[in-house]
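Removed: one protein chain of the complex. Kept in place: all other protein chains.
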């Protein structure tokens, strides 16, 4: 598994403009996530919005098995042609893990086909994340639930297609619930949406979060299935009686 | 149920340019479909590509419970802003039934998030459509299977998200299979993709096809569920202990 | 819709032995549920454990479109042969609505294939039920959520197969979440599990609960789909080249 190639993408803006965020993630959220995945044995690089082509050149994508996506305040600045390029790769087999506020990213909404809207509140309330499908590989190494002591609330209804597999459900102190871990097959690729992880809290240093991300990378990595082909097949596989119309 | 308001949309090009098609559908495919739904008691109007705003003005959509979509050769001519308008309505509760070659329409691919590509062949081969979920309302009045004597073949892999409910599977004489009846919840709306129905064959006059379309209209009609709201909820529903960060 | 025939089944024990329960449901929970469904226009009868054949004779089932099941302390007293009879009817198209503590009934666990176990607590805490799939017919007439002021808690993990459609999620004051409205196709029939409804609280008099039950009856009613047949088909539908082995 150590050879799975991960690219962690971050818009990397909060960390430069907001002192409180910079204090928690001095090298950016991408570095915190990358570091935790490196410790788990993956081959990890990073890319950010302000790099040429947002750091997501064809060469970088050629060398990526699983892409992790963090964005929040600059979703609109991501160029449509880069989004199209990334989407083509995912439908072709690359894994995608979308974190927290990435629910509103162009790549996620484009793959889901819905608004991906939700209710939210930021008062540092408690979140308790329950494992709903304990036999799923993304639940490896977890307990029946884990807590995020201070979290931004995301509340239902979350406007997504029903997940192929729902792995986590969150309870919030303020009274809401949320589908927090959602697995999707899209094309030849796999997509995992994971709710926890606000920029104002040190959530990406929490052991359970790191465990989930490592599990999700393994789950989302390409499997070497068939290369799917499409289009005109003038010759039937089986003999067909001629039809004169 | 007689008050469900249906709008049948057709790009209406084949029927004007191809004599063979015009012979089968002299008033256009939309009129054949509309007529069969009128007989089933629905309140039906039609709209076509070459009308102003493709016939899909806000007024028309205000007056539509279920939209039926046929397109084939002119998907690209459908304006993006009209697609966005229709999509917003569907996510807001309007039903959508996509017919056959509509798999490549902008509205369907945008709602699915995938390419919706497939394999195809047109040699007039036989199709046998099996009911897979016999307790689903779209199976009402059908037998265990029905046949389309001469059909365009669509073959897997069909690049769609796994349907919420798979109602029909097709067998083709030439050796392929296909997921032919696929139900999706998207936003507050419902989407049904139905495979049979090529412009070169009189498929829309077939009793089983008419039955499926009437069933699908009833299934896809809005249900009067909650109006979903999104966005900032500064006040928690329950008391939350203050957090000083 | 007024002609849907509903049978409300109740083990009818708590109401005879527990004064507090009898005060809330003097004629039994079945009569409270039946009365609310009668007001909604359905044709409703009741049956209870201590009747001959538990009130579920073949004649009664012949005359039932949707069966509603309440049981709690006497699941084991339900005879296996009656359970088998009911199960055959459900797989044959009859609808089943399982209420609250019915999660442990023989009929539900047999249809699910899992233990249907869960965590529980009875301290009268608050429950908030969120609509997750607002386009589903069982959500008709509801708001984005409704509250049950005093409820028995059921907490995840609920050991069920992932529902075909998840309609409701519950938040509990004491810190848990639960999949509270779960739809399943089983055979030609449909099954809806609905969590709220403890015998110690007047939950079945609550307008939202009555609305959900009426919606669920309409959803679960048989649709008149194909009568499925099974077994040996010595003659192929299509010509097959003889094989000599």
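Per-chain residue numbering starts at 1, and chain names A, B and C are given in the order in which the chains are listed.
Everything below uses one rule, namely that contacts are C-beta pairs under 8 Å (C-beta built on N, C-alpha and C of every residue); 3 or more make two chains touch, one makes a residue touch a chain.
Model, not experiment: these values are computed from the prediction.
Asks: List the shown chains that the missing chain touches in the full complex.
Replies: Looking at the entire complex, the absent chain's contacts are A, B, C.
Asks: May I ask which residue of C:55, C:71 or C:187 touches the chain that does not appear here?
Replies: Looking across C:55, C:71 or C:187, the contact with the absent chain belongs to C:187.
Asks: Which of these touches the unseen chain: B:157, B:218 or B:233?
Replies: B:157
Asks: Would you write out the residues of chain B that touch the absent chain, in ascending order?
Replies: Here the touching residues of chain B are 128, 130-134, 144, 156-157, 162, 165-166, 169-172, 175-177, 179.
Asks: Which positions on chain A touch the chain that was left off?
Replies: 93, 128, 131, 133-137, 139-144, 164-165, 173, 185, 187-190, 222-229, 237-238
Asks: Considering the whole complex, not just the chains shown, which residues of chain C touch the missing one?
Replies: Residues 20, 91, 110-115, 117-121, 123-125, 150, 153, 155, 157, 159, 161-162, 164, 173-176, 184-187, 200, 228-238, 240-243, 245 of chain C touch the chain absent from view.
Here, only the chains that are shown with their structure count from here on.
Asks: Based on which chains touch which, is the overall arrangement a line, ring, star, complete graph, or other?
Replies: complete
Asks: Taking each chain's centre as the mean position of its Cα atoms, how many Å separate chain A from chain C?
Replies: Between these chains, centre-to-centre, one finds 36 Å.
Asks: Where the centres are mean C-alpha positions, what is the separation of chain B from chain C, in Å?
Replies: A distance of 31 Å separates the two centres.
Asks: What whole-Å value do you get for the distance between chain A and chain B if each is reduced to the mean of its CA atoms?
Replies: A distance of 30 Å separates the two centres.
Asks: Pull out every residue in chain A that's touching 2 or more other chains.
Replies: If we look for residues of chain A contacting two or more partner chains, we find 157, 162, 175-176.
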